[in-house]
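These notes concern the structure reproduced below.
Just one protein chain is left out here, and the rest sit where they should.
Take a look at subunit A:
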Amino acid sequence: MKTNDVILQTTTKLVFFIIFLFSIHIFFAGHYTPGGGFVGGLLTTGAIILLLLAFDLKTVQKALPFNFTIMTGIGLLLALGTASGSIFFNVPFFTHAFDDFTLPLFGVTSLHTAMIFDAGVFLVVVGSAITIIQSIGGDS
């Protein structure tokens, strides 16, 4: 008998975007308020897991065509690259640089290289968590 998942799937389609936008917000708010790369990454993972619960593995892989193992690698490279970039400017390893820029929509914003490190953490968390879930959930 074919099961009827209309309610779960429709709600998931709506709720996924709320969780995903909130994770982006948490990620960017990490410098001044609670949040950051790890929590944001876990929230994104939660949103993708909700998709996996409502649909099946193949559909989600088709909708989000990323190789999550490679995503982990890219995240590690970003973190390491940000940390080691400081060597070339004759300052200790992991020294971060920041400056105030005037962006068109946001006004004066201070941009840190620590944000790129956080983006690396985000990608590593999402990549490794989704890899774990996919390899546990897959039956092939």
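Everything that follows uses one rule, which is that contacts are C-beta pairs under 8 Å (C-beta built on N, C-alpha and C of every residue); 3 or more make two chains touch, one makes a residue touch a chain; residues count from 1.
To be clear about the criterion, contacts and distances are computed from a predicted model.
**Q** Identify the UniProt protein name of the omitted chain, choosing among "Na+/H+ antiporter subunit G", "Quinol:cytochrome c oxidoreductase membrane protein", "Glutamate synthase [NADPH] small chain" or "Electron transfer flavoprotein subunit alpha".
**A** Spelling it out: the chain absent from the display is recorded in UniProt as "Na+/H+ antiporter subunit G".
**Q** So one chain is hidden, and I want to know which residue out of A:V15, A:A83, A:A114 or A:I133 touches that hidden chain in the complete assembly.
**A** A:V15
**Q** Hey, which subunit A residues sit against the chain that's not shown?
**A** Subunit A touches the chain not shown through residues 1, 7-8, 11, 14-15, 18, 22.
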